[in-house]
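To keep things clear, I will list the structure first and then write my remarks on it.
One protein chain is absent from this view; the other protein chains keep their places.
Each chain carries a letter (A and B) given by its place in the written order, and its residues are counted from 1.
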Amino acid sequence: MHKHFIDITQLTKVELQNLIKQAQHFITPTGVKKSNLLQGKTIANLFFEPSTRTRCSFEMAAKALGAEVLNLEISNSSAIKGETELDTALNLQAMGVDAFVVRHKENGMVQKIADALGENCVVINAGNGTRQHPSQAVLDMLTISQKFRDFSPLIIAIMGDCHHSRVGYSDIFALHLLGVKEIRLLTHEKLLPNDLDKLPVIASTDITTGLKNVDIILTLRLQKERHGEAFINEKNFLEQYGLTQERVALAKPDVLVMAPGPINRGVEIADIVADGAHSLILQQTKNGVPARMAIFAHCFQLG
Amino acid sequence: MHKHFIDITQLTKVELQNLIKQAQHFITPTGVKKSNLLQGKTIANLFFEPSTRTRCSFEMAAKALGAEVLNLEISNSSAIKGETELDTALNLQAMGVDAFVVRHKENGMVQKIADALGENCVVINAGNGTRQHPSQAVLDMLTISQKFRDFSPLIIAIMGDCHHSRVGYSDIFALHLLGVKEIRLLTHEKLLPNDLDKLPVIASTDITTGLKNVDIILTLRLQKERHGEAFINEKNFLEQYGLTQERVALAKPDVLVMAPGPINRGVEIADIVADGAHSLILQQTKNGVPARMAIFAHCFQLG
Partner (left out) sequence: MHKHFIDITQLTKVELQNLIKQAQHFITPTGVKKSNLLQGKTIANLFFEPSTRTRCSFEMAAKALGAEVLNLEISNSSAIKGETELDTALNLQAMGVDAFVVRHKENGMVQKIADALGENCVVINAGNGTRQHPSQAVLDMLTISQKFRDFSPLIIAIMGDCHHSRVGYSDIFALHLLGVKEIRLLTHEKLLPNDLDKLPVIASTDITTGLKNVDIILTLRLQKERHGEAFINEKNFLEQYGLTQERVALAKPDVLVMAPGPINRGVEIADIVADGAHSLILQQTKNGVPARMAIFAHCFQLG
């Protein structure tokens, strides 16, 4: 029996902690531990939205475990011919694909594909719609765990585009599951989530006050491609709501700064912050590979 | 000496039967037999038309035999710079590519490439123009052979877009080579082939009568992208000429339904038929990998 990996809320606290431990276990001083755990398996990167970073991270994770990787970017291929996503996945499964790493813009589609493929197959969510990016949440929690042994006293501020961010949602639920003390969303009113009352967060547009006593600041990319509205003036955003060096100074002295890539330099985060001593941005990317190795091992029930 | 694999009509009956036997030999209870038959060889998927399914099927077949695979989708690459298809292939051959899996929309192009590359190289047709898709024919014959030991008493009905379908042509010649009793084309008058009198088929627009005593129904995708004309009303097509459950009931009770993917659900075939008990659609896809392994073995004169 295999497991799918669709939404961070489907994990128990212990399962998430085990993923973090397993990911840490894959890390070596020079990179990641290569093995043949997935030898003979074929992993398909099935991306219905373009991606460089996440696709490569999954590809490197799969290859580090000895798997073969098929890359499929479906936007100008059989999609032209009118085949449904489910048929594409079912046919690849029939060919012998053992696991699917799927990105899709339509909420719920990765779950639908998993339901269609069933339990003989593994489906891993590589970013779905506006709510789910669970592998990013695992790598973010791994990154935090390397700095803090205990999540319970932590105060986390999340800035930037909390409305459109699947990373934001996934991180909120992961942080909550691991028992952080407080999650604060600090951004423009219109960039707050619609379902704020259902989230374990405190929201505020007063960034100055909100950053007090914060251990970790997570900035979310201003998703220009999802903004139909014109209320956000990108040029003023950094000054008004972005993470400047002055704002970093309002948090705890050793505050950590995280951001899921790609970042918009000078928009939601200043260059000097992104490249500064507080920044864990490249560490997050580095942790992506072992985190995804752990997700593969989890889904195939290995290790 | 290597062999090219361009057109189903270039095979003898014995060669086609051997391909089917060899393909069957590669099948295991859990997938396909992996080996190092092509170790050290580099296979280039040289696709001048986009494809997901066929490209992946060939890629998985090549890797199952231990080959390296280069994927080239030439539409926005050096084609921009004006290089001819022959030069692209000759240059890849000079780099050390051992076999080419080629798809091209222009009739005859794959043969031209094979002629240019010569006998030290293998060229396999992965779909060329409106007439040739020989690897699909091999996998379709393999699928039929798994259900019927003897092709000679079989009556086959082919429905849908017989005019534009390279799969249709390839299957007709393969079925005829294997000695089926009768091939019936059952579709809209304007979707019949132009060269009907040269084909070993009976054509009719009377689908109800035509489906009587049929052992296998093969539906061909309505190729919207090739229709300049507007005579086909896609919305009414299923009802008028498509494969509905009612029409399946007109054939033999244990009739088998086949369709080369991708299918247009609700156009040439009803969902309930595509996903029903008579359908071999996913079995066809599954058979694509061992069929293409057999084609590689045939071309490299292995096994």
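Assume a residue touches a chain if its C-beta (ideal position, glycine included) is under 8 Å from a C-beta of that chain, and two chains touch if they have at least 3 such contacts.
What you are looking at is a predicted structure, and each value in this text was computed from that prediction instead of being measured.
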Legend entry - Listed residues A:R53, A:K190 or A:K212, member touching the removed chain: A:R53
Inset, instruction - Decide which residue listed in A:H133, A:R221, A:R247 or A:H298 touches the omitted chain of the complex. - result: A:R221
Legend entry - Absent-chain contact - pick from A:K13, A:K34 or A:K147: A:K34
Inset, instruction - Based on the whole complex, identify which of B:M1, B:V14, B:A94 or B:A277 touches the chain you can't see. - result: B:A94
Inset, instruction - Extract the touching residues of chain B with respect to the undisplayed chain. - result: 40, 42, 44, 68, 70-72, 74, 76-78, 80-84, 87-88, 90-92, 94-97
Inset, instruction - With the missing chain put back, which residues of chain A would touch it? List them for me. - result: 31-32, 34, 50-53, 56-57, 59-60, 63, 71, 221, 224-225, 261-265, 282-283, 285-286, 288-289
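The rule is short, and it goes like this: only the chains that are shown with their structure count from here on.
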Inset, instruction - Could you tell me the distance, in whole angstrom, between the mean C-alpha positions of chain A and chain B? - result: 40
